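Note that one protein chain of the assembly has been removed; the remaining protein chains are unaltered in position.
To keep things simple, chains are lettered A and B as they appear, and every chain counts its residues starting from 1.
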Amino acid sequence: MRGARNFLKFLRGEPFAAVGAAIYSVIVVVAVFADWLEPYAPRAILKVGPRVARYLPISAAHWLGTTSSGRDVLSQVIHGTRSALVVGLTAAIAVVAIGTLLGLLAGYLGGWVDRVVSWLADIVLGLPFLPFMLILAALTHPGTGVVIFTVAALLWPNTARVIRAQVLSLRERAWVEAARVTGCSTARIMFVHVLPQVLPLAALYGSVAIGWAILAEASASFLGFGDPETVSWGVMLQDAYANQALSRGAWNWFAPPGAAIMAMVLAGFLISRGSEKLLFPKLAEQ
Amino acid sequence: MSALLEAVGLRKTFRARGRLVHAVEGVSLAVAAGEALGIVGESGCGKTTTARMLLRLEEPTEGGIRFDGADITKLHGNALRPFRARAQLVFQNPFDALNPRFTIRRSLTEPLRNFGVAASEHRERIDAVLRRVRLTPPESWLDRRPHELSGGQLQRVVLARALVPEPRLIVADEPVSMLDVSVRAGILNLLREARDALGLAAIYISHDLALIRYVCERTLVMYLGQVVEEGPTAALIAEPAHPYTAVLVAAVPVARVDQNRAALPVRGSLSDAPPTAPGCTFRDRCPHAMPRCTADTPALRSISGDRRVACHLGDLP
Partner (left out) sequence: MLLSVRGLRVNYASRAGVVRAVDGMDLDVPAGSITGLVGESGCGKSTLGRSLMRVLPEAGRIAGGQVMFEGRDIAALGEAAMRAIRWRRLAFIPQTAMNALDPVQRLRAQMLEVLTERGGLRRTAALARAVELFRMVGLDPVRLADFPHQFSGGMRQRASIALALALAPVLVIADEPVTALDVIVQRQVLDVLRDLQSRLNLAMILVTHDMAVVAYACDRVAVMYAGRVVEAGPVADVLERPLHPYTMGLTHAFPDVHGDMAALVPIEGSPPSLIDPPPGCRFAARCPFAQARCVAHDPAALAYASDHVAACWRADEAAELRGLAATPSTWIAA
């Protein structure tokens, strides 16, 4: 309850974050009620009389027109929120979990743990994102699993680094020492005393990871490594590109999924910008 | 009287910016059950590091610590927990000593839980300790968080947290220096009361001899990592044997109009590079320095029954 109230208070003070949160809320609502909101089945091939309804322009029946194979664009965009959320949230949670855990261990325990974590981070940061994902997709079954794994495996160092820095400064606080004096085990100090303090920061990095994951999914799908059976914004873009939607000027087909991706990435960015002020007030003053 | 806590030859060396810093250089001390010992000196004299080693919060580079007859120098992890339950710390800065997310109840439950006190006893123990530190009625404090409390109230909670596991030793590092003068007396009185009522041993760390005098029977004076004088607090203040102790006594601020405003009998400052061995580390600042002070290092020697000093003054070679 306290958390929810604080969050609302924070949104009132931070217009950036409020816009970001609003975009996320709209996407969540749309994803939950997609089955009711989409006017047509997203993969249904629509017909006008006997003919497939290809490249229909914007109209009252098809607010965003149709695709080259006669599918309703609006319905696909609406349905795409689901895979976007699944990919985005799962990947973000994975990034935050791995990054926070490793950052916490490295920061609190120091010594060889710290060295091993920073060594792993260096390796991972050296891996190029798209080639890594594409090779993985080529070697295994392409699809959202690969996207999520890649985002989680390659993006944790950013989270780990800031969590580590935060933990390093928390470790010097007298109340952490007090936890030692009052008999807490090292694990208890890390997970019961220190971890709750860094979770807001971790969530901040999570909100950025959502955007990254969606971009990654879109890129993979666009390059043809997505799962063509799913309806996602990336697959839509790939479909549009492959069918020369660009040269035909069918912007009503490729612009909406593009805009949706941008909106979601932007939302993550806006939230992180807004909460930076909250988490690092001194930084914002400068 | 056998010692509750005994430390022999404690030494601590840090590596800072590639240089070795000798924070503590061979400190030995003992505290009997129920006794209060003061450690006095300026910042950087090693008094806090010494206390942290005694509580096993800092690894001694050398030396040994015995508590209640058992060697605790090498204990770690779970093996250290019984010691932790019996030796507690009162922190200097009450504004930073409590987990900001925890309620008072949670902060006080934490030690009970960790030290294996049955959950059914928690409430009773917490109520009793809150009454002891005069946060009454206890139920009106339990669900507050640190940011809702004043400095004096926070320090009472910090004291309660130290007392709740029923320790036998309390270490207090400048327990009132961050508090307003009007509430300092309240905290000092509580510490004295708790000691008397529970028969606790106590170690107080401060730069202020007036405070030490109020709470400790016996005092160690530290200078640059070494004990330079040791003895009953009253005698040590009345007749300081070490020139540095004399400076500390003269520097204590007093709230009286007629007082000695003569310049302190000391030269230079602590930050000036300390002279290297052999010799007394205080010699460059000492008004009584003589050739012998450069030639050989004064050892801690007994000057009367229970007083010891590390100074060549008055020592016949």
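Keep in mind that, in the parts below, a contact is a pair of C-beta atoms (placed from the backbone, for glycine too) under 8 Å apart; a residue touches a chain by one contact, two chains touch by 3 or more.
It should be emphasised that the depicted structure is a prediction, and the values quoted were computed from it without experimental measurement.
Undergrad: Where does the absent chain make contact, in terms of the chains shown?
TA: The chain that is not shown is in contact with B.
Undergrad: For the full complex, which residue in B:I237, B:C280, B:C293 or B:A310 touches the chain that was left out?
TA: Of all options in B:I237, B:C280, B:C293 or B:A310, contact with the hidden chain holds for B:I237.
Undergrad: Which one touches the absent chain: B:T136, B:S150 or B:S302?
TA: Only one of B:T136, B:S150 or B:S302 touches the chain omitted from view, namely B:S150.
Undergrad: From the list B:V21, B:A210 or B:A277, pick the residue that touches the absent chain.
TA: B:A210
Undergrad: Looking at the full complex, which residue from B:R15, B:H76, B:H147 or B:R256 touches the chain that isn't shown here?
TA: The single option touching the absent chain is B:R256.
Undergrad: Pick out the residues on chain B that sit against the missing chain.
TA: 42-43, 150-152, 180-186, 188-189, 207-211, 213-214, 237, 247-257, 259, 261, 263-264, 266, 269-271
Basically, only the chains that are shown with their structure count from here on.
Undergrad: How many angstrom lie between the centres of chain A and chain B, each centre taken as the mean Cα position?
TA: Inter-chain centre distance comes to 52 Å.
Undergrad: In the complex formed with chain A, which residues of chain B make contact?
TA: Those in contact with chain A are residues 55, 57, 77-78, 81, 84-85, 88-89, 91-93, 96-101, 110-111, 114-115, 158, 161, 165.
Undergrad: For a test of understanding, state which residues of chain A touch chain B in their complex under the given definition.
TA: 173-175, 177-186, 188, 193, 196-197
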